[in-house]
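The other protein chains are all here in position, but one chain of the complex has been omitted.
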Amino acid sequence: MEGTINLGGNIAILGYGLSAIGPGIGIGLIFAAYINGVARQPEARGMLQSIAILGFALAEALAIFGLVLAFVFRSA
Amino acid sequence: MHNIATAAVAVVSEDKVGERPPIVPHLGELIFGAVVFLALLWVVAKYVVPKLEQAYAERTAAIEGGMAQAEEAQKEAEAAKAQYEAQLADARAEAAQIREDARAQGAQIVAESREQAGTEAARIADSAQKSIEAERQQAAVTLRNDVGRMSTDLAGRIVGESLEDETRQRGIVERFLAELEAGQVTPEKVGGASSGDATVAGGSPSAGGATPAGAES
């Protein structure tokens, strides 16, 4: 055992990985749209920024649920 | 630190709070957090925000009060600026005028001096030519007189008597010279010269007053 690294895991963490895919794509799309919008109309940056952050937060909520549920079911 | 750590270990082994899933809140933390936050909120709402808002209001008032003053100042500044600009334009025009004058004056001086030099040169050339001409003429006259005298002398010596008649003598010499200059006389031997002379003299006896040399000059 000396010098070895034992990385144990739990199947629930894989669930988190799956749940992070969707939000990842969604967040990417949101910021892609935001960058597009700012590139087209730099003066709208302030307005677009709060909308983009809001969308980012909403999309991220799903990933957060995944993380939390991973811990919930891990101990179950 | 060690004591705390052992205490912590003891606590963990005692109850199961530490082994709960992390999303189940620790009740003490929840209540403590809410209470502390509310206290902080009270402090901020009571002491901090009013001060800041007051500062904002004062700043707004100061800005609005300063607005009239600023407008005044701006007007003054604009007047000063206009004046300054007018002066600047004047100065600029003046400078341009001076430059233009200087340029014109310079051109004039150049033209004048050029003209002066031209006239001077012309004058010098003219006077030189004149003196040359005068000298030439003088030389021609002297030469003619000498030639006439010498030839009459010679002729007189040859003939043996002096050729007294001035007018005739002169006429003959003049005619000869004129013919010589016109190229009608070709050089001949001394023997034939007299007959040639005779033909010349007989051919045109009345060339008297005409001075071809004078006419040619």
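In this document, chain identifiers A and B correspond to the written order of the chains, with residue numbering beginning at 1 in each.
As a convention for this text, contacts are C-beta pairs under 8 Å (C-beta built on N, C-alpha and C of every residue); 3 or more make two chains touch, one makes a residue touch a chain.
Basically, contacts and distances are computed from a predicted model.
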If you look up the hidden chain in UniProt, what protein name do you find among "Phosphate import ATP-binding protein PstB", "ATP synthase subunit a", "Amino acid ABC transporter permease" or "MBOAT family protein"?
"ATP synthase subunit a"
Which residue among A:12, A:33, A:48 or A:64 touches the omitted chain?
A:64
The one residue from B:62, B:77 or B:139 touching the chain left out of view is B:62
Name every residue on subunit B in touch with the hidden partner chain.
1, 4-5, 7-9, 11-12, 14-15, 17-19, 21-34, 36-41, 43-45, 47-49, 51-55, 58-59, 62
Subunit A, residues in touch with the chain not shown (by the definition above)
1-8, 46, 50, 53-54, 56-58, 60-61, 63-65, 67-68, 71
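The rule is simple: only the chains that are shown with their structure count from here on.
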So, what's the distance in Å between the C-alpha centres of subunit B and subunit A?
75
Partner subunit A, residues of subunit B touching it in the complex:
19-23
Which of the residues in subunit A end up touching subunit B in this complex?
68, 71-72, 74-75
